[in-house]
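Note that this complex is displayed minus one protein chain, with the remaining chains in position.
Moving on to subunit A:
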Amino acid sequence: MRKMRHVFVFIANDISRLRRKWLTLPLIFISPLIFIGLLLWIMSSVFMPDEPEDIEIGLVNLDDSEPASMIVSALADSAEVAEGLEINEMTQAEAEEMIGDNTLVSYILFPEKFTDKMMRGESSQLEVVGNPDMQLESYVISGVIDTVVRHIRNSQANILTINHYAETLGMSDEEREALIFQEFVNQFIQVLSSDTLMDEHEISQNISAGAMYFIVNGLFILMTVWVYMLHIALMRDTDHQLKERIKLAGGTYFVQGAARSITTSVIVSLFSILLMLVILKLSAADLPVENIGRLAVLMILHIIITSILLIISGWLIRSFKISMTVQLFVILLVILFAGSIIPRIYFPVYLDPVFDYMYSYQTLFWMEELLLNGRFIIETEVLLITLAVLFVVFLAAALYKERRFL
């Protein structure tokens, strides 16, 4: 049991180092919390917008002809293009002023001789000018405008076909132009009423689970980032003489690694479970005690595996600078392949098998099942196997570091 005593020595050392610079602990734990909380809040307000304000779009018509005016006023009248949009006709000067005031998201410019060119079969260009301060909304708008323009292109082919046949059938020019004009307006209005094309339904497993999904994801990412930050904070450069003395006193790399892993895991687990309890209390989720226990087990397993992974990658790389960068990448990969930032189903087909073997995916999946879908079981096979395999690698790496030859 001498080894156990060594482990305790190193744990005590780590804790006393932390206590000496106790201010770094809040820094490490609270700053990611704030950042991730901020990001979650921003992203959830993007994906679940409850904006009572409509996005305003302007229409500027530089073409004097009658068809253009009709189209522009037809567009301005139709509020049906998409929900939450308000479309108004205005002059270019007004539009630019409103963009400067940030009251306008973007405006569509119909250039001069727009309809003329269209009728004669020449190319013309619709300009969409966005507000540089409202880039996110402009991005939403450009999707809608893309749709409108695509529909216009479709309807041109129709109109030109009619034009072509009307010509071959020997219609008089005036009648033909009137016909074209009528068709043009018809097509345009048809385009705008595409909202009723589909009978839409939204289904979800749990109606109130929308925000909770983001919170569970955030908790997962936070947990993983905490392991990384605490690990980096506890890293230290022991000089050669100290290393010699440790070796002489019987402190092996295995013991040091185990101590570091235990310290990191215990502290991060405490904070994570605390945070989880706070979140459960605040969201008034009614989770039975055994499920809280299961959640804790999941989180602790995940934290232990992550910290062992970090320690192994730290041992295999001799330079501190490279190992810090590599460990950052390891953490990013762990988070990415948990399906946290991009859900699993959106990944390419050839990357899909990775998820079956990835321990972080299992953690996130079962956390979601427990918290969002009300499951009462969890399957920890992949996690336990990964833990066992990593422990063996940990032992092997410790023996490798310990070697006295070469």
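Going forward, contacts are C-beta pairs under 8 Å (C-beta built on N, C-alpha and C of every residue); 3 or more make two chains touch, one makes a residue touch a chain; residues count from 1.
As a working rule, contacts and distances are computed from a predicted model.
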Chain excluded from display, named as in UniProt, from "tRNA modification GTPase MnmE", "Nitrile hydratase subunit beta", "NADH-quinone oxidoreductase subunit K" or "ABC-2 family transporter protein": "ABC-2 family transporter protein"
Touching residue (missing chain; options A:181, A:347 or A:391): A:347
Which of A:237, A:286 or A:381 contacts the chain that the document leaves out: A:237
Listed residues A:15, A:90, A:171 or A:262, member touching the removed chain: A:171
Where the unshown chain meets subunit A, residue by residue: 31, 35, 38-39, 42-43, 46-48, 96, 99, 117-118, 121-136, 138, 142-143, 145-147, 149-158, 160-162, 164-166, 169-171, 179, 183, 187, 190-191, 193-194, 196-205, 209-210, 213, 232-233, 235-237, 319-321, 324-325, 328, 342-343, 345-350
